[in-house]
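A short write-up of the structure that comes next.
With one protein chain removed, the remaining protein chains of the complex are shown where they sit.
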Amino acid sequence: MRRGTGFGIAIAGVLAATATAVALPAAAQEKLKIGFITTLSGPQGVIGKHMKDSLDLAMEHLGGKVGGLETEVVIGDDQQKPDVGLDVANKMLKSDRVQFVTGVIWSNVLMAIVGPVTRETFLLSSNAGPSPLAGKECHENFFAVSWQNDQTPEAMGKYMSEAGVSDVYAIAPNYQAGKDMLTGFKRTFKGKVVEEMYVKLGQQDYQTELTQVRAANPKAVFVFLPGGMGINFLKQYEQAGLRQQFPLYNVYTTDGTTLPAVKEAALGVRSTQTWVATLANPVNRRYVEDFRKKFNYIPSFYGAQTYDTFMLLDAALKKAGGKISDKKAIREALRTVEAPNTRGSLKFNTNHFPIQNFYLQEVVQDTEGNFTLQVKGVVFSAHGDAYAKDCKMAP
Amino acid sequence: MIGDRRRLDWTLLVLFAGVPGAALALDEPYLLDLFARVLIFAIAAVSLDLILGYGGLVSFGHAAFLGIGGYAVGMLYQHDLGSGFLQFPVAVLVSGVAALAIGWVSLRTGGLYFIMITLAFAQMLYYLGISLKVYGGDDGMRARRSEFFAPIDLNDQTQFYYLALAVLALSLWLGRRLVNSRFGLALQGARSNERRLRVLGVPVFRYRLTAFVIAGALCGLAGALFANLNEYASPSTMHWTRSGELIVMVILGGVGTLTGPVLGALAFVLLESYLSEALEALASGFGQHWQVVFGPLLVAVALFARGGLVGLLRPGRGE
Partner (left out) sequence: MVQTFNGLQLGVMLFLMAAGLTLVLGIMDFVNLAHGSLLMVGAYVASTITGWTGSFLLGLAAALPAAFLAGVLLEVAVLRHFYDRGHLEQVLATFGLILFFNEAVRLIWGPAALFFDPPSALRGQVEILPGAPYPAFRLAIIVVGLAVALALYLVIARTRVGMRIRAGASNRDIAQALGLDIGRLFAVVFGAGAALAGLAGVILGPITNVEPGMGDPVLILAFVVIIIGGIGSVRGAFAAALLVGLVDTLGRAFLPILLRLVLNPSNADAAGPALASMLIYLLMAAILFFRPHGLFPARTG
C-alpha cells in the first residue's frame, strides 16, 4: 500500500510539473503569437536553418513587432514526420494559443495539420503547396505564400517547349509532390516525354537510374529532387559524365541549400523559380544584403518565402487595424493587401494561392567564388494555378 | 507481488482519469491531446510487452500493426464508411489476420533472425503504404473521428480520451488474465526452456502464434485510436524508427511487467515533448539538439535500470 501511494505521489508530481510547464506560457495574453513549424533536426535540418534565419531577419526588420503588435514567435520542429508536426501544431494552438501558424516545408506535414489548424485559426504555408488544398479542399483560413506545386514545373515545361527541347527523361520521387511536379510539367510541355521514372523518396544512390537514362538516350533530362536527394543526384550525374551528354533541367533541385555542396557539378544547369537571389527589386536587395551580412551565406527560396510570409502578416495586420480577434477583417486583409515582397509580384488567387511571376535561372559562380543562381528571364508573368476553378470558397 | 502490480495499475489508471479534470482546471486543453497520445502508445507498448516480455519474442516491426489499424480507419473513411462500429472491428480483425500471416512465417525463426524478419515485414508494409497512390501514398490520408450513436461523440476530446483510457484498462486486464493463465505460463516457460516444453507436449509454435496474433490485434486497435486522434493516417506510422520507439518504451518502463510499458510510454512522450524545451531554457539554441542528451539517457537506462522504471519505483524486484 505504501509503495502504491509513493508511486502515486511521484506520478502526481510529474503531472503537476507538466501542467505548470505548459501553463506558464499561457499566462501572458493580449499579444500576437505566431507559430512557426519547420524541420530543425534530422538530415533536412539545413532547410529549417535557412527558414529560421530568415524569420529572425524579418523580425529584426520589423523591429520585433508584426503589425505593430508585441510579438512572440513559437518555433516547432516537425522532424519531417507528419504526426510529430501535428502534435507540434496542436501544442501551438491549445497550449501556446498562437493566432497564426506559419512555416511548413513538407506537403505531407501540411496535409496532416491543415484540418485541425484551419478549424481554429489561420495557416500560412511558407513552402508546401499541394494540389488538393488548391482545388476541392481549399479553405478560407489557408493561404499559400509560396506557390502551388504544379506551377514551377509548368514554367519549366513552357520554357523547354519554347527552346525546342523534346525527348525528355523525367525523374521525381514517388510521393504527392513528385507526382504534382510531373503533372505540372506535362501540362505545358509540348514535346515528347520518353520516360517518367519515380524513385524512392530519400534515395541516395542514382547509378541504376542514370544507367537507364543512358540506355534511353533522351535529348534532355528533367528532374525534381529536393534537398539531399538533389545533392546526390547532381554529383552522380556529373561523375557518370552525363552532364555534357544530356542537358539537365530541374525544379527545386539546384537551390541555395544544395549548391554549397554540389558546387561546379551544377554549373550552367537551368531551373525555374518564383524567387532568385539576384532579383533587383528593393525589398529583395535589402533582404539578401542584410541576410548575407548577418549570417554569412547566400539565402535560398525557402528563406525568401519565410521572409515574405512575415511581411505579408505585418501588412495584413496593419490593414486590419491590429485587431487580432477580428478574423474576418484579417482574412480580407490577407487576401487583398499589397505587402512588400522579395519576388517582384505576389497576389492571391480565389483559392488563396499566389498569382506571381516565374523566372528562369541558371547556376553561376559569382566573383567571390560562391556558386549561386542568376535570373535569365521571365517565363510566366502573373501566373495562376490550374486548380483554382475547383475551389468553391465564397469570394 | 501480483496484488502489488494491480495496485500500481489502478493508481496509474486513476491518475490518468484525473487528467481531463486537471486540464479543465488549469485551462490547458493541450494536456488532453498529449495524454491521449500517452494512452495510445501505452496500449501499443502493452501489446508489444505481451510477446516481447512474456514470450521473449523481440519484434522489431510492431509499428506495422499500428499502421494497419490506422489505415483501416483511414481507408474506410475515404469510402464514406465513418461508423466506429465498423472501423474498430475491421481494424482489429485486419491487424489480427496480418499478425497471423507474419507470425506464421516469422516464428519459424528465432533470436536475431526473428528481430530482422519482423522488421522486414514492417518495411514491406511501409513501402506498400507508400505505393497506395489512391490512399495518398507517402502523404497519407485524412480521416475524421469515428462515428457512434448519440450521446457518444468522439469529436469531444474528453470523450475520446476516456475511450482510450477504457481501452488501456481493458488491455491491462486482458494482459494480466492472459499471462497468469495456463496459456501465459506455457508461453513464459517456452521463453526460458523451449525444448523442455516441447517434450512435455506443449505446442509451442501454436501458443506463440496465438500470442503474436493477440498482440497484433491489440496494437491494431491502438492504431485505430491513433488515426482517430490525429484524424490522419500515413505510412510514417509504420517506419522502423517507430517500432524502435515502441521497444524503447517497453524497456524503459520494465520488460514483462505490463505496467512498465505504460510508464515507459508516459516517460517517452513527455521527454519527447519537453526535453527540447527544457534544454532550450538552459542554453538558447540547444533545444533542437535534444537527442544528444536523449541518446545517452537511453544508454544509461539500458545500463543501470535493469528492471526499467518499474524496477526503480519498486527496488525490491530483481531479475
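The first chain written gets the first letter, and so on, giving A and B; residue counts start at 1 in each chain.
Note that a residue touches a chain if its C-beta (ideal position, glycine included) is under 8 Å from a C-beta of that chain, and two chains touch if they have at least 3 such contacts.
For clarity, every value in this text was computed on a predicted model and none was experimentally measured.
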{"item": "Per the touch definition above, residue among B:R7, B:R176 or B:H289 touching the missing chain", "value": "B:H289"}
{"item": "Sole residue of A:V109, A:A144 or A:I231 that reaches the chain not shown, by the stated touch rule", "value": "A:I231"}
{"item": "From B:V14, B:M116 or B:I152, residue that would touch the chain that is not displayed", "value": "B:M116"}
{"item": "Chain B, residues in touch with the chain not shown (by the definition above)", "value": "52, 58, 60, 105-106, 108-113, 115-117, 119-121, 123-124, 127-128, 130-131, 133, 137, 240, 244, 247-248, 251-252, 255, 289-292, 294-299, 301-303"}
{"item": "Chain A, residues in touch with the chain not shown (by the definition above)", "value": "41-43, 45-46, 48-49, 174, 196-200, 202, 204-205, 207-209, 211-212, 214-215, 228, 231-232, 235-236, 239-241, 257, 260-263"}
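As a working rule, only the chains that are shown with their structure count from here on.
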{"item": "For the chain B and chain A complex, residues of the former touching the latter", "value": "4, 7-8, 10-12, 15, 18-19, 22, 26-31, 33-34, 37, 130-131, 133, 136-140, 142, 226, 230-232, 234, 236-237, 266, 270, 273-274, 276-277, 288-291, 313-314"}
{"item": "Complex interface listing, chain A residues touching chain B", "value": "1, 3-4, 6-8, 10-12, 14-15, 18-19, 21-23, 26, 40-41, 45, 77, 81-83, 86-87, 90-91, 93-95, 107-108, 111-112, 115-116, 130, 174-176, 179, 201"}
